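Yeah, one chain of the complex is gone here, protein chain that is, but the others are all in their spots.
This part shows subunit A:
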């Protein structure tokens, strides 16, 4: 259980006695001793009694490691004070050493000689007090190289006479306390202040230092070398005030920050970036750390609280941070981060393979230790790139976007073209939808041959088209909606009726209705041709092979000629009965085609691609009663929403544009806007800006149409005299020179002219690219560092 005790004022340091039954907390305004009892602290003594002076203002406190009744404190005024708990009553202050003139940062007892007390002060002098005769036995002052104040002192736990000190200017010094004339070893360990150092309790000659440069460094000293070797560097969030090795855990060390970070961290030194455990109880910066045993430690803080932390309550950042990650690109490629599996059996340096220490050959001394060390899991991630090789969204999306035709042709043809595009990309459902759309608005009977013909076979459409004409006449209300479709179909119908037997021939010519008249003439000429069916059959034959590839499902019953043939006869009959004259046809009041309905039903059942029963039935049931377009408008609306919901906004927008007026008003305007913007954004993600612009142009929504009306002005200056160019000018008004000459080849540029807006020079894209591959400055020599790179 984490327990705590609250004091009135900030604590600068804590110290426990040898038995760790008591803890002394010292601060500027507080100095108390607590008994550590099970799960709680009990106040035992307040040492701030009597006449309070600055000697009570403690910067550091230390308990004698041999005699339980002696404490020493370093005061902010420079006094080093010893306290004797054996004094029976009143003030326990024993002796006051006033040799230091500046703040004492650290006091330190020898681990086994009770009488040896060291103090380090801001004056940069270490004083050695002998408590037997209460004199300052000697002083250790920094050499010329090192004159900063002393931040920390600690006796080596393994060498009787050695202690280490840390200085403000980044040095660690080793001294023999018997010899104050020379430094045994001096090493620059941090860039700035060294706040703290700590000898490893078990590992001989391991030393941890921490500094203002936000690092903790672990050093070792070769037995016979006067040099420290850096083994590990830990990267702390903030400057590190205090470090303390965790007992019985070779690689663990606790630390706390000087400022701005209230957590006490325990690190595994082999993982230099992530603390092993974090204790976040303090409200202000922690100041002192003392281990009780390997799982319990005490900390004090500027918030005046002493906490007894238990490891069980620790937060372990490594456990709450995500070890794996994933990101999917717009192409469907996936980056995956996985934890590198495999244990590193304590071979130091693998986890920090690029650390400064790893490059150095391992000293013998260490190899021995590391071989027996506990195994350590390395923390490394694998970065795996899963590239989608098949069925890439970007591929079919871009292809579709490029190939879809949205305007400029009759509705039926657009549908067919788009269906074909979808079909070729293997998107059968979309293709099917296009077919159906056409079906709804044109005429089912027309679609039948259409579906099978890969080449646009308008010829057969022509033959069947009288019925299209027949229908709107039946339902005058829908006539207006349907009219443009019908009108579009007229061109085809015209021809369809003219030649009785020349259908096969007209196939080839019927791709567009632009040269309608020419075509008609041609048909008239071809009227006499006797063997058009051979041609027709050939076509069908080829097409069916294509179909085999495209759709295996239909391969079994593709008997198109058999199917198409009687069909055509039927229609031909109708055509003949009514009139072969196109003009007449257009104004002809239709006779209800009751009889063909049956045929139609039959045909569509034979037809595999019209697999939807619903549609078949709908067609057969209602075709004589309703106009399909009215009937299916809600259905189409649903269909468009369906595609949008399924993530294929391309289909929604394309179909919407193609449908045009046919479903106008059916879909809420904000939905339309949402679709368009989504599609345009998608296009721009794939850098298909021309298509995005085309889509904007096709839109009927004012907000969308606005999109490409913004910031369309390009300001340009004459590349000769720098005069701003007037609109539409290709020659400068002032100097009369051409404005669009290439800076490299000096010829006028036709087409894409790219130029630098900084200096107004530019030219052919290719020339400029080549130029700027070699140079960074403008080819004209104007000295401008052009942006065009």
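The working rule: a residue touches a chain if its C-beta (ideal position, glycine included) is under 8 Å from a C-beta of that chain, and two chains touch if they have at least 3 such contacts; residues count from 1.
Here, contacts and distances are computed from a predicted model.
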Protein name as given in UniProt for the chain not displayed, "NOP2 nucleolar protein", "Multiple coagulation factor deficiency protein 2", "WD40-repeat-containing domain protein" or "Nucleoporin SEH1": "Nucleoporin SEH1"
Residue, one of A:86, A:323 or A:748, that touches the chain absent here: A:323
Option from A:229, A:336, A:697 or A:723 whose C-beta touches the chain left out: A:336
Residue touching the undisplayed chain, where the options are A:63, A:199, A:379 or A:755: A:379
Contact residue for the chain not shown (choose from A:192, A:295, A:403 or A:678): A:678
Missing-chain contacts mapped onto subunit A: 214, 235-238, 261, 271-274, 280, 317-318, 320-339, 341, 351-355, 379-391, 393, 396-397, 425-430, 432-433, 436, 549-553, 611-613, 615, 635, 638-639, 641-653, 670-671, 674-675, 677-679, 681-682, 685, 687, 773-777, 785, 789
